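Below you'll find the structure, written out as C-alpha cells, and then a few comments.
One chain of protein is taken out of this complex; the other chains stay put.
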Amino acid sequence: MSYRASDLADILEGKLEGDPEVIISGVAKIEDARPGDATFLANPRYERFLGSTQASLVIVSSEQKTGVSTVIRVADPYRAFAHLLELFYPPESPPAAGVHPSASIGTDVTFGEGVCIGAQVVIGEASTLGDNVILYPGVVIGNRVIIGEKTVIRAGVSIRSGVQIGRKVVIQDNVVIGSEGFGFTPGDEGDYEKVPQVGTVIIEDEVEIGAGCTIDRATLGATRIEKGVKLDNLIQVAHNVVIGANTVIAAQSGISGSTTIGRHCIIGGQVGFVGHVTLGDGSLVGAKSGISKSHPPGSKVSGTLAKPHGEEMRIQASLKKLPELIKRVDRLEKEINHLQSQLLENPPLSKKSE
Amino acid sequence: MSYRASDLADILEGKLEGDPEVIISGVAKIEDARPGDATFLANPRYERFLGSTQASLVIVSSEQKTGVSTVIRVADPYRAFAHLLELFYPPESPPAAGVHPSASIGTDVTFGEGVCIGAQVVIGEASTLGDNVILYPGVVIGNRVIIGEKTVIRAGVSIRSGVQIGRKVVIQDNVVIGSEGFGFTPGDEGDYEKVPQVGTVIIEDEVEIGAGCTIDRATLGATRIEKGVKLDNLIQVAHNVVIGANTVIAAQSGISGSTTIGRHCIIGGQVGFVGHVTLGDGSLVGAKSGISKSHPPGSKVSGTLAKPHGEEMRIQASLKKLPELIKRVDRLEKEINHLQSQLLENPPLSKKSE
Partner (left out) sequence: MSYRASDLADILEGKLEGDPEVIISGVAKIEDARPGDATFLANPRYERFLGSTQASLVIVSSEQKTGVSTVIRVADPYRAFAHLLELFYPPESPPAAGVHPSASIGTDVTFGEGVCIGAQVVIGEASTLGDNVILYPGVVIGNRVIIGEKTVIRAGVSIRSGVQIGRKVVIQDNVVIGSEGFGFTPGDEGDYEKVPQVGTVIIEDEVEIGAGCTIDRATLGATRIEKGVKLDNLIQVAHNVVIGANTVIAAQSGISGSTTIGRHCIIGGQVGFVGHVTLGDGSLVGAKSGISKSHPPGSKVSGTLAKPHGEEMRIQASLKKLPELIKRVDRLEKEINHLQSQLLENPPLSKKSE
C-alpha cells in the first residue's frame, strides 16, 4: 500500500507543504523513520529528532517550525497519525466466523449474525450475543449475560452471570467482570461473614477495558461504567462504583466501593479512591493520588492525601526546603536567646532614666 | 418470594416498630428502594435518604432516629441486610454436577461427592478434590493439589502443583496460587540466576481471595494464608509470606517475601510491605501506607513511610502550613536581623552606665 503525499493531505484534511508527489509506503516513529515513511510530531520532547529524521513526510501542527521538506499541517497531529495507522495497518483478523468446535455453549444462547467465537470459549445458559461480537479463545461467559453488537472480548476474560455489556466495547485479555466484591460483616468470633453480592455490572457502549482489570458486581443494583469510559490495565473497580461517561483512568488505579466518579474526568495511574465519595465531572487527578473525600466538579487534585494541585505543588516545593528550615529555626532560637540574655543582662535604661 | 414485616423481624431477631403486616417482596439500596422493598441504614452518610426513601421497611440500629413508619431495629443493620439478601436471592446455580466432558482430568485424581467440574477445566495428576467442590470453567489445577470440601474456584484460576486449599474457600476469577516467586541471586556477569522455588502455598479454611490476586509459592516451606483471611482483588502475596487468621486486606496491596502479618489485622488498599518484617496481631494499616519495618501488636499506622497514625495525621496537618511557615521564618530572620543591627548600632547603655 502506498500513497502520494497529496493524497494523504486530502485524507487527513491537512495542508500540504512541499512535494505533493512524494510516495509514502509506511509509518514510523520520528526517531525510527526511513525514506518512504510518514511520521508525526505531537510531543515537544521529540522536536530534537526533527533535524535528523529520515522520514519523507512529517505531520505537524499548524504552528510547528520544521525545516523538513515535506509536511502536512493539521490541527491534531496525533489524531491524524492514528488515522494513518488505520490506513496502513488493517486490523488483525479475528477468530473464524461461527462457533469453534471446541467451544462449550450452554442452552438457550442467542447469537447475532457474524459472531466469531474462538477455541475453548465457554458460554453459560441463556446468554445473548449481538451481531458481529468477537470472543477470542478461552473467554468464559456466565449465564444470562448480554453482549451488544461489535463488542470484542480478548483471550482469558471472565464475564460473570448477569453482566450486561454494550455495543462496540473492547475488553482486553484476562479481565474479570462481575466477580463478587469485598463485602464482609464482622461475625461473633472475630471472623467475617460474607455479604451476598447479588447485583450486577453494566458496561455501556464504546467502553474500553485494559488487560487484567477487575470489576466487581454490585452488592445490590449495578456497578456501572458509562459510555466511552477508557480504563487502562490492572485497574480495580469495586462493588457499586459508578464511572461517568468519557472518563479515562490510567493503569493500576483502584476505586473502592460505592464511590462515584463523574464524567470527562482524567485520572492518573496508581490512584486510590476510598469508598462512598464523589469526584465531580471534569476533574483531573494526578498520578499516585489518594482520594479520601469528595471533590466538586472541575477539581484538579494531587498528592497522597489529595489536595488542590496548586497547594500540593507548593507543599512539595516547600518540602525540599524543610531540612534547611529546621536549621534556620535552630539558629533563630539561638540568636533570640542571645538577644534576650543580652537585654536581660543590660536592659535598656530608658525606664530607669525616665 | 415475599414476607410479612413481622416474619422478617423474627428471622433477623430484631425489634419491629410499625405495621407488622407490611408485605416485603424485594431488597434495595435506600436511595433506589420502591414500595414493597426492604432497605437498611448502616453508614451515616446515607442518613439523608431516610426522609425520601420509598422503602416499606428500613432496618436500622437500636439508637437510629428515623421518621419512617415501619422499621426493624437490630444490633448490626449491615449484617441483618446481608441475611435478607440471602433470603431474597438464592445463590447462582453452579456448573452441572459431575465432570464436564470437555474437561481434561489427569491420572489418579480423586473426586469427593457432589463435585461440579466446569467446561475446559484441567486437573493434573494425583490431585484430590473434597465433597461439593465447584470448579468453574477454565480453571487449571496442577499435580498433587488438595482442595477441601465446599471450596468454590471461579473461572480462569491457576492453582499450581502441590498447593493445599482448605474447606469453604472462595477463589474469585483469574487468581494465581503457587506461581514461582521473585527469587534471584546475582550471577557473575551482572545477570541473575533463579533460586528454585520448591515450597508450596497453604490456604486454610474459609479464606476468600479476590479476582486477579497472585500468591507465590514459598522458596522452601509454605506461603500460608490462615483461616478466615479475606483478600480483595489484585493483591500480591510473595513467597514465604504468612497472613494470620481473620485478617482482611483491601485491593492492590502487596506483601514482599517472608513478611508475617498477624491475626485480626485490617489493612487498607494499595499498601506495600517490605520483606522480612512482622506486623503484630490486631493492627490497622491505612490505605496507601508503606510498611518498612516491624510493628508490634495493636499498631495503628499510616503514611508512605508508615508511622503511628496520630503522628502521621499531625504531620499531614502540619504540611498544609509548611509553605506559610517558610515565609514566617523568612520574616523572623529579617526581624531578628533588624533587631540585631539596631542593638549593634545602639547597644544598651546599661553596661557603660555601670
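The first chain written gets the first letter, and so on, giving A and B; residue counts start at 1 in each chain.
FYI, a contact is a pair of C-beta atoms (placed from the backbone, for glycine too) under 8 Å apart; a residue touches a chain by one contact, two chains touch by 3 or more.
Because the structure is predicted, anything quoted here is derived from the model rather than measured.
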Cross-chain touch to the chain not pictured, restricted to B:R160, B:R224, B:R263 or B:H295, is B:R160
From A:G14, A:G106, A:G124 or A:G138, the answer for touching the chain not displayed is A:G138
Among A:A5, A:L234 or A:I291, which one touches the chain that has been omitted from the display? A:L234
Those residues of subunit B which, in the complete complex, touch the missing chain: 102, 104, 120, 122, 138, 140, 142-143, 156, 158, 160-161, 174, 176, 179-180, 182-186, 190-196, 198, 212, 214, 216, 219-221, 234, 236, 238, 240, 252, 254, 256, 270, 272, 274, 276, 290, 292, 304-305, 307, 311, 314-315, 317-319, 321-322, 325, 328-329, 332, 335-336, 339, 342-343, 345-349
Interface with the undisplayed chain - residues on subunit A: 27-29, 32, 43, 45, 76, 78-79, 81-82, 85-86, 88-89, 91-93, 100, 102, 118-120, 136-138, 154-156, 170, 172-174, 206, 208, 210-212, 228, 230, 232-234, 246, 248, 250-252, 263-264, 269-270, 287-288, 304, 316, 319-320, 322-323, 325-326, 329, 332-333, 336, 339-340, 343, 347-351, 353
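Quick note on the criterion: only the chains that are shown with their structure count from here on.
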Cα-superposition angle relating the copies subunit B and subunit A, to nearest 5°: 120
Approximately how many whole Å separate the CA-defined centres of subunit A and subunit B? 24
